[in-house]
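To keep things clear, I will list the structure first and then write my remarks on it.
Showing chain A:
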Amino acid sequence: MLQIRWHGRGGQGAVTAARIFGLAAALYAGWHAQSFPSFGTERRGAPVTAFTRLDDRPIRDRSQIYNPDYIVVLDATLLETTNVFAGLAPGGIVLINSSRDVAGGRIPAGARLHYLDATHLAREVLEAPIVNTAMVGALAGLSGLLPVEAVTRAIADVLPEGLVNKNAAVARRAYELVGEGTGKPGAAYHDSRLV
Partner candidate 1 sequence: MRVYLNGNEAVATAVRLARAEVVAAYPITPQSTIVEKIAEYIADGSMAADYIRVESEHAALAACYGAAVTGTRVFTATSSQGLAYMFEMLHYVSGCRVPLVMAVANRGLAAPWTIWADHQDAIACRDTGWIQLYVETAQEALDTCLQAYKIAAHPEVLTPVMVCLDGYVLSHTEEIVDVPEQEAVDGFLPPYRPEYAVDPARPMVFGIGAGPELYPAFKYYQHQAMLRAQEVIEDVDGEFAALFGRSYGGLVDPYYCDGAEVILVLMGATAGTAREVVDDLRRQGEPVGFLRLRSFRPFPVAALRAALAGTRVVAVLDRDCSFGYEGVLATEVKAALQGVPGAPVVAGFTGGLGGRDIRPEDLAGIFRHCLEAVRHRNRGEGLVVSGGWQK
Partner candidate 2 sequence: MVKIKELLDNELVQGSYACAGCGGILAVRMALKVLGPETVIVTTPSCLLGVTTFYPQLAFKVPCVNVTFPSTAAAISGVVAGLRRRGKSGVKVVGLAGDGGTVDIGLQALSGAIERGDNFIFICYDNEAYMNTGVQRSGATPLGARTTTTPVGRAGRGENRPKKDMLAIVAAHNVPYAATASIGYPQDYLTKVQKAMEIEGPAYIQVLAPCPPGWGYSSHLTVKLARLAVQTGQWPLAEYERGRLTVKEVANPRPLKEYLAPQARFAHLLASK
Partner candidate 3 sequence: MLREEELKKGPNLYTPFLGTTTGSWRLLRPVLDRERCNNCLACWLFCPEGCFRRGEEAVTLNLDFCKGCGICVTECPRQALALVEEGSNDARLLER
């Protein structure tokens, strides 16, 4: 089983990201999937977590996720207040939306850390700093868990019609930037400013 934890702030779309990823995996990539928000009320601006589970057999475990294999951070300022790395499984992967190295020495030993300047990417493509779909695309590419078509189709299922095209585009860009499912860094990895 693979477990993903998404960190964001209320209103940034972490819960939607968890859902898009799970839906893409379950409907378009042959996985069994489960996704859920951190249980509770979501207040705008407050730290929020959401979760996705993938497996190649039906997922029956209903307990919370304590040791994620992947951690995705939509808002780097969360690193100042939250231990976003908590419980990361050995050899786990962390993807942070940032244009610079904000983790410093906090990353657990053995973990792999990646950055994507999704805010910049989102401003370019969406003309708004909404990063959740970019981060979904990036995780798909980085992990090699999903083909990009699964992500774009899931975006079409989940988001309102008017938002689909641009979000699919930003997810695709992010997917390409992180290396197209090779698991190896793409060109614009560390500092992903698009020119």
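The candidate set was assembled so that all candidates are chains of the complex that A comes from, given by their letters.
The rule we apply is simple: contacts are C-beta pairs under 8 Å (C-beta built on N, C-alpha and C of every residue); 3 or more make two chains touch, one makes a residue touch a chain; residues count from 1.
Small disclaimer: the values here were computed from a predicted structure and weren't measured.
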Here the complex member from 1, 2 or 3 that touches chain A is candidate 1
Residue positions on chain A within touch of candidate 1 in the complex are 19, 22-23, 26-27, 32-37, 39-41, 59-64, 66, 157
